[in-house]
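All protein chains of the complex are present and in place, except for one that has been dropped.
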Amino acid sequence: MRFLAIAVAAAVLIALPLVTTGYVVYLANLLLTFTVLCLGMHIVIGETGQFSLAHAAFYGIGIYAAGIAGTTFGTPFPVSILIGGLAASAIGFVIGMVALRMRDIYLALATFAFGEAMQWVFLNWNAVTGGPNGLRIAPARLFGLELVTDKDAYPFVVATAIAMLVLTVIVARARLGRSFRAVRESEIAAQAMGVPVRRTKVVAFGISAFFAGIAGGMFTLFSTYIHPDSLGFQTTILVLTMVVVGGLGSIGGAVGGAIAFGLISELLRQAPSFQEIAYGAILIVFMMYAPKGLFAFLADRFRGARHA
Amino acid sequence: MDKDLILLFLQQGIVSGMVVGSVYALLALSIVMIFKTSEVPNFAQGEIFMAAGYCALFLLVFQATPVWLAVPLTLVVAFAGAALFRRVVLTQVSRASGSPVNLVIATLGLSYVLKGLVRRTGFGDTPRSFPALVSTDGVMIGQASITRLDVAIFLTALAVMAFLFCLFAYTKVGRAMRAVGMNPKAARLMGVDLQRIHMLVWGLSAVVSAIAALLISPKILMTAEMGGIVTMAFAAAIVGGFTSLPGAVVGGFVIGIAENLVGLFISSRAIVVAPFVAIMLVLIVRPQGLFGGRVAIKKV
Amino acid sequence: MLEIRGISASYGRIQAIAGVTLSVPDGAVVALLGANGAGKTTTLNTISRLVPVTAGSILFEGRPIERASSHAVVRAGISQVPEGREVFRDMSVRENLEMGAYGRSDRAGIRQDIDRAFDYFPILKERLQQKAGTLSGGEQQMLVIARALMARPRLLLLDEPSLGLSPVLVEKIFAIIRRLNADGLGILLVEQNASVALGASSYAYILENGEVAVEGRSADLRHDDSVRRTYIG
Amino acid sequence: QQEPGLTPTSIKIGMFAPLSGANMAYGFDVANAAKMYYDKINKEGGIHGRKIEVVLEDDRCNANDLVAAVKKLVEQDQVFILNGGSCSAAVVAAKEYVVRNKVPLVMLNASGDGALYPPTDYIFGAFSISQYAVGGAMIDFAAKTLGAKKIAYVNHDDAYGAWNLEGAKADAEASKVDLAVESVNPTINDVTAPFLKLRAANPDALLIVTYARPAALMIKKAAEMGFNKPIILSVTGTANLSQLMQNVGGPDALKNFYFQDVLADLPGGPKIKWVYDMYKQSYPDLAAKPDHPQAYMPYGIPSAMSIVKALQAAGPNPTREKVLDAMKTLNFDSGVMAGPVVFGPSERAANKATIFIKFDGTNQTLQPGVYSSRWKFKG
């Protein structure tokens, strides 16, 4: 069953650029980028039970860092992506250390405030980010190779996304992942089991920022322009929605949510006049009738069908 | 900058800040109410506020309904709509999962639906206001000039806060509202009708938001996007500790004043970021907010 | 006063109780015993309507309540002392007690009953303004019992009331139970300590894997060796 | 090699605009206007026998969605030419892509200066007006006609604001006037601070270059605080004048008030009546709704006209290159806008002309003259 799913996914990923247009590949690139954002969100919310509403900010830091590295200093793109991830996680660690003195709702709101403040910084730090004029991003380079089209970028986007997925699985299965979940379930008990709660939370926060930064780096592989408008709270909420709709707390949910929701959102562009209503209604209906997420819902149906 | 100017700026900045802060405060009160009883930050509060405003606009301006009828009608609609949403949608959501995040996402869904509906009416494109319910003649406070409407907004925020405070602290229903938030299972065992309490809370909170909308459409103008102001209300609630009603009001003032003082003494560009910097400062100094009780270590 | 006929309840796919039938006669103390996980708590929760029943019926004083809402059940006169010390953590002891009287509006009576609670558990009076969440385990247990009595129920469902109480207090709790029963209160008692429970009750049911395995007069069960060996241990 | 989107009987135009969400007001009816103009051309027989086929996409005014829409139109729908973009920051995101793929992009009503300067061979825009010209013309008018020496200027803190301020600064320098600038966020709720600061500079005129909502808040605040110098509102904030009057609390606030416009006539004036009539005829259902047509609707016409003109000029066997060449030499009066559409070898912004109108709450009085900016792009 799982093997089948992986095989199908692999076949789709390989076939995609061969049978479709650059438009579809662009969507795929974007969705894979959001998948990595969702994985980062999953680590902090799904695994550790902490809220981070600054995801778009870390994503932005990743984009600007990777974009500037590649465009101004001509670093090869694997390095740029890594710079994006490291820059975001460095700031994530610092913010985490300050913010994690707070609990639940306060933490959520403090990160929210940080996200908003960061967007303002993107908009006003003209010298670095280009401010309201946005930042042009040169095509990604690696030695002689230059990624110009979406199809050029696609293999690398896919590879990065898969690497991050594998990394998520490893982290979740490992001792670190267990300590994340312990913190999520009971901080007091986790402490008594020898889990340093605060440090664990900071690490989760930093890793999640790292993922967001890497996603930012991925974005620079196939995009030529970034504007602070795309880095606001809306984006964080979109990622959160994807994670919840896919199924909070499971890696499959995070991936599936990103893809399903990205597609829904793209399809809704075809029905502009009812778009917002439809979007809202989908969220509501999902929460009412498939609260464990799309994938749990489908799996249940599937199982039910087999039993019947 | 000379001294007189600084003095004038300070006075006007603080007084105007308190007025806009009152608006934030009213919305923050709506948010805090719901949060106290269900641990759900209601992401649709801004849109409930917006939709209530459009409801009043429609009645007052386009149907020419007299004020004495339009105002209560709006409040009733707001109450009923919110209570119904709580009853029909959120009941099912919490029955299905119980995770607060799911409830939050459902409120997010509501916010999109309301925005979409208002836009469908076609009234949402132009910023609008309806005639002020209170006269807008000027009043001087020191060197600061504001309007009677501003004073009314300020007093309303205080009155609503006092009302809610008494409700929560001193009445049986209010106690039940808190109990439901703390331990729903035990509350049911006490004979509390969870549904009714939740509907009541949502209804009341929508009414508070509707009052805010009625008062301030001349102040900030109505657009389909006006719900975005809820960000400031969240900021106010956070600064105030998120579960404290007086905190919400003081938080509103702090944010309003911070916006103005930052705008006056630092830069107009920084106005938007002022509330968030204020949040971060407050939370760094006092992680539980100004009025939040001490973050007690859980007793085991 | 309480008649349960063949009720079943499940959590998702797990069936917790299946076809439990039991009754509490007017003003009687009935014990419900059984191993850990036998379904005792679930049975009480179906009566309080916290867990939906999938089959069977529950009659309280002749009226069916298996479809009623939990608050209606409380109004009808059934209070539960839940396991796990479900206090309102951030409310003071006084407020917790007042919540117990939620369905009542006779101020004088409530005040009287609060005094009675202090009579039973003097320590609560000393802790009046303390937040319930910071009480000691036993203090919380006392509070939960006192709170349930604030509703002036006619039937009291007790889920392991002696849990975590000092031996003196256990004695006292059972003395209180006897006193309340003498005043006409019906009691359905879930209790791990079988000999104590059988001593305090007139009739008893023993649950096993969600079904009633044995029932009988408490005095008989107490002296039945096979029952002792198999179920009470 | 076959040009995409072209058959003997049809020519495919890819349009994109915000058709949903918060920014719908900036593009929905603008796209409708362009569409109805294409319909008119089709009814008249099309272009060299080809009927125009429109594919319309929602770009949500958001960079990611806009790029998706553009890529879909170009790669999936294989359109011949792109006609879209109502939001400046978002449309700039498509710049590299269309240039690299050599697809002509004719914007709808986005000023889009960020994609027009430095000029490329493929992108044309500012059919409503270039933001540089908006800011410059405001200063020009205030200095020349009102004789202002010290000018208070409020703009947005976004790309729009940055561009119009640059134009304003160029003209301020040329006219030797002092500028006191406050940049505010479009979502501002309380304009007390920027207003007090501007008033403290003791200006001869207050120029407001913002959207309608902040503009109304500013005018209202000025009235409340007894400010009696002239107030001039840029075209960005003039969407609905009667509503503006109500929003500022009545005509008292408009005692000394002017607004900028880029249409050829007063709103509702005879010169542009045909556009509104055509709209009513084409979209009777929409026209019956409140607030429709949306204020910027007419801006869609000149952009469609330009495409039609360029296609006609490119002859019966058009290629993208031929059309682009024709675009570069366009010079015609649309009859809709205050100034003609003029492109040139290094000029990609269609309109730079504005008019000013005095408004007291009921009467509109056209001020003589057409104003523009002295700002020049320095490569």
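By written order: A, B, C and D. Residues from 1 in each chain.
Going forward, contacts are C-beta pairs under 8 Å (C-beta built on N, C-alpha and C of every residue); 3 or more make two chains touch, one makes a residue touch a chain.
Heads up, the rule we're going with is that contacts and distances are computed from a predicted model.
*Asks:* Out of "Phosphoribosylformylglycinamidine synthase subunit PurS", "Peptide/nickel transport system ATP-binding protein", "ABC transporter" or "Hydrogenase expression/formation protein HypD", what name does the UniProt record list for the absent chain?
*Replies:* For the chain missing from the view, the UniProt record says "ABC transporter".
*Asks:* Where does the absent chain touch, in terms of which shown chains it meets?
*Replies:* A, B, C
*Asks:* Consider the whole complex, including the chain that is not shown, and state which of A:Thr20, A:Gln191 or A:Ser273 touches that chain.
*Replies:* A:Gln191
*Asks:* So which bits of chain A touch the chain we can't see?
*Replies:* Chain A touches the missing chain through residues 170, 173-176, 178-179, 181-182, 184-186, 188-197, 249.
*Asks:* For chain C, enumerate the residues touching the unshown chain of the complex.
*Replies:* Considering the whole complex, chain C reaches the absent chain at 11, 14, 35-38, 41, 83-85, 123, 127, 130, 134-142, 160, 163-171, 192-194, 232-233.
*Asks:* So which bits of chain B touch the chain we can't see?
*Replies:* The list for chain B reads 297, 299-300.
Keep this in mind: only the chains that are shown with their structure count from here on.
*Asks:* Starting at chain A, find the fewest moves between touching chains needed to arrive at chain B.
*Replies:* Tracing touching chains, the least step count from chain A to chain B comes to 1.
*Asks:* Could you tell me which chain lies farthest from chain C when each chain's centre is the average position of its Cα atoms?
*Replies:* Taking each chain's C-alpha mean as its centre, the farthest from chain C is D.
*Asks:* Please identify the chain lying most centrally, where each chain is represented by the average of its Cα atoms.
*Replies:* The chain sitting closest to the overall C-alpha centre is B.
*Asks:* Write down the chain pair with more C-beta contact pairs when B-D is set against B-C.
*Replies:* B-D
*Asks:* How many angstrom lie between the CA centroids of chain A and chain C, rounded to a whole number?
*Replies:* Centre-to-centre distance between chain A and chain C: 49 Å.
*Asks:* Return the distance between the CA-based centres of chain B and chain C, expressed in whole Å.
*Replies:* 42
*Asks:* For chain C, give me the residues that contact two or more of the other chains.
*Replies:* In chain C, no residue touches at least two other chains, as defined above.
*Asks:* Could you list the positions in chain D whose residues touch two or more of the other chains?
*Replies:* As it turns out, chain D has residues touching two or more other chains at 21, 157.
*Asks:* Using the contact definition from the top, classify how the chains connect: line, ring, star, complete or other.
*Replies:* Per interface graph, the chains form some other shape.
*Asks:* Can you name every pair of chains that touch?
*Replies:* Touching chain pairs, listed by label, are A-B, A-D, B-C, B-D.
*Asks:* Which residues, counting only chain D, touch chain A once they are in their complex?
*Replies:* Interface residues on chain D, with respect to chain A: 19-21, 57-58, 60, 62-65, 67-69, 71-72, 74-76, 89-90, 92-93, 95-97, 100, 114, 157-162.
*Asks:* Using the touch rule from the top, collect the residues of chain A that touch chain D in their complex.
*Replies:* That would be residues 21-24, 26-27, 30, 123-124, 131-134, 136, 148, 150, 223-227, 229-230, 266, 269-270, 272-273, 275-276 of chain A.
*Asks:* Touching chain B in the complex: which residues of chain C?
*Replies:* Of all residues in chain C, those touching chain B are 48-50, 69-71, 74-75, 79-80, 82, 86-91, 95, 98-100, 102-103, 131, 133-135, 147-148, 151.
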